[in-house]
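Removed: one protein chain of the complex. Kept in place: all other protein chains.
By written order: A and B. Residues from 1 in each chain.
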Amino acid sequence: MKWVFAGAFVLLCLLAIPAYRGSHDPVTAGKTRIVWISDDNPVRKGQIELFNKTHPSIELKIDPTNAGMEKVIVQSLAGVGPDLFDCYNPFQLSAYVRAGIAADITDDMLKAGVDVGKIIWPAVKVTCVRDERAYGFPCNAACDAVWFNKKLFEEARIPYPDHQMTWDELIALAKRLTVREADGRAKQFGLLCDWWQWQSFIAMWGGSIFSADGSQCVVDSPEAIAAVQFLHDLIYVHKVMPSPADEASATQGGWGSGTISFFSGDKGAMAFGGRWWLCTLRMSKDLRSGVMPAPFGPGGVYRGYGRSTLVSANSKNRAAALEFMKYLAGPDYNQLLNDQGDALAPVPAYCQGERFLHNPEYPQETDNQVWADAMAKGVPDQVSPYVNGNLANRILTKQLDLVKNDQKTAADALRSAAKRINEEIAKGRAMAAAAGVAGRAGTAEKTGGRP
Amino acid sequence: MFSLVVSATNWSLTREEPFRFVGLANFAQLFGDKEFWQYFINTGYLMLGMPIAIAGSLCLALLLSQKLRGVVIYRTMFYLPSFTSGVALLILWKALYNPQFGPINAALGPIFQWFGGQAPEWLLSTKNLLGLHAEDIRLVWAQFGLGARDAMIFMGIWISIGGSNMLLYLAGLSNIPQELFEAAQIDGAGPWATFRHVTWPQLAPTTFFILVMSFIGGLQGGFESARVLTAGGPAGTTTTLAYYIYTKAFEEFQIGYASAVSWVLFIIIAVVTLLNWKFGSRETNDA
Partner (left out) sequence: MKETTATTSGRSGEWWFRKGRFGVSHLALCLLALTTLTPFLWMVLASFKHVSEIEGNLNPFPKVWHPENYAQVFKQIHFARYYFNSIFVAAWVTVLQTLTSAMAAFAFARLRWPRRDQVFKLYLFTLMVPGVVTMIPNYTLMVKLGLLDSYIGLIVPASFSAFGTFLLRQFMMGIPRALDEAAAIDGATHWRTFWDVILPLARPGLVTLAIFTFMGTYGSFFWPLVLIKSDALRTLPIGMLYFDSVYGKQTNLIMAASVMNITPLIILFVSTQKFLVKGIQLGAVKG
């Protein structure tokens, strides 16, 4: 028995030699390596290659597996964090800033001639600028429009849409384009929309989740209720959109969300989505699609969303990380991104002109102007400093699940959600107030000259 | 122990306010937290499959303890679900439960239709066999049916029935002295009487051990399946206490509160185990 254990140890120690030898990924000599935590969307590869080509002294590496706020925060605080990481919404930005791991790069960027807050699409400013200080730069910007499948329109002998419709017109059209089998199961839907887009509908209807100063949750406003009820009715009253069960059948495999694979698989005639769908849609060679502006809701605006990359305050290679920020603001990246179709370039100046409107590689994509026009009408998300965004999100998701499953009306669900979130806000404000008092007491103590 | 201290603080990863001790406030908040109670009930509901799984393991062990040809193959097949690492298995089940194209509904659909009903929507539905309300702690008829929680239960039974519990029972069976069976045979006892008076009492320690471990596992369980299959939904119906702790700590950064929840969970587990222990050792002594 002794020998069994001794043998095992010797064997394992021998194995440890190749294990350790292989575990270090050597940096190319003379280069500075910076690590970027982002998702592994295939277009990221091209973006990184271009950066590394134009910056020979830097080696940018992507790390898709450590995404997630908690990991970024914990690893950064522990000193093993990345140099660059992504931020998807204003709540994340405020969490990163408050945790002290997002670096203020306002002045560095100004020195390089880039005024971050001024040159980007206003709707995505909230993902990288807070209290007029910049912590990063947006990677892209998106507002949604309506995709349509030309083949399905032709089959139904309906002319392609050529103007901005009202929602009533669109629903009437969607009903004509919904095809059901004998047992009632839908073969083709008139309109597709990801359920998480409810936020877009609330924005389009002129509502919001939080009041402008973040002191109150206003998701139970009549506008917001009407918007969610509208989304519900698309499924259960007009019956032009997939129910949760229909939708689940599309999420087993393939690229992109279920809705995108439905659309590219000719199972939906129209779909509410962004330009970033192009990354996936281009892979379906047989798909012929067009884009029309989404009908206006009562608010006359669209929800803007996007993704920013922030610089870590604990980065040891800040200069190199700043080079990446400048790259994001420059023409190389902006044009590449527009060509790749991962939503719109963050700088509006590059979203115009022949180079943007007609990509010679994809001559069939003739509707690029629609995206730029929609983006100009984008409004940003509101957040509240008093409540954790993930918590608010969980409360909302829970209630909206009930609406989606037709178990609760939009009004009931949103009222319970608003009530719960307002409770949390009250708690957060009380804590903030107490902390303010405690903070002052602390400084008083210090100035009092105690040992 | 560290976490007991933490549970008395307002520690939050984002340092939104200065770190300080809040005493028992986290615990006080917890008992008024409706969500906590809902998830407590979820955890309990998901454990309903436990006795079936244990009984199933015992039946399998009884069948396998006979001198049959191919026992090795059977055993391996039953143990198969325990090999497969969590994520792949869960993705597999997600596909099986697909309401329209999943093999389960493909097989069951006609039966439900024959009774004039609709095939269940499994992971997407808040329904359950007890008719628990999705939000409040009460029963409603409209919620009666098969939903996400039941899907979790069936999956749990499938995974655990041939797993280590079966092996434990097999081991227990092989440790029963042969003379006892011979004596029973001489007394003219039939198979059921033999089981009732010889096998079952002799297996009591094993059953007891399995019960304790299953309780501990069940109360702590539901984390991976919630994370991969449903994200705790729909409408929080598959959120167990373990998953709630995780979301509170790592998504909402309220580590203090999360620690308080974990300590309550720990106390529940400890009490249940001690009760089991007391009850169980009496049983064992009787045998």
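Here, a contact is a pair of C-beta atoms (placed from the backbone, for glycine too) under 8 Å apart; a residue touches a chain by one contact, two chains touch by 3 or more.
Computed from a predicted structure; not experimentally measured.
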Can you work out which residue in A:48, A:74 or A:156 touches the chain that's missing from view?
A:74
I'm checking contacts with the chain that's been left out. Which of A:52, A:66, A:164 or A:416 qualifies?
A:66
For a quick check of understanding: of B:93, B:122 or B:257, which residue touches the chain that isn't displayed?
B:93
Take the complete complex as the reference. Which residues in subunit A touch the chain that isn't displayed?
1-2, 5, 8-9, 12, 15-16, 18-20, 22-25, 39-42, 63-66, 71, 74-75, 78, 80, 249-256, 261, 265
In subunit B, positions touching the absent partner
2-3, 6, 60, 63-68, 72, 74-89, 91-93, 95-96, 100-101, 103, 106, 158, 161-162, 164, 167-168, 170-175, 178, 181-182, 185, 194, 205-206, 208-209, 212, 216, 220, 223-224, 241-242, 245-246, 249, 255, 258-259, 262-263, 265-266, 269-270, 273, 277, 280-281, 284
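Throughout what follows, only the chains that are shown with their structure count from here on.
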How big is the gap, in whole Å, between where the Cα atoms of subunit A centre and where those of subunit B centre?
36
Provide the residue numbers of subunit B that touch subunit A in the complex, in ascending order.
10, 13-18, 20, 94-95, 98-101, 121, 123-126, 134-135, 142, 233-236, 247, 250-254
Listed in rising order, the residues of subunit A that touch subunit B in the complex are 69-70, 73-74, 95, 98-100, 185, 244-246, 248-249, 252, 388, 390-391, 394, 397-399, 401-402, 404-405, 407, 416, 431-432, 434-435, 438-439, 442
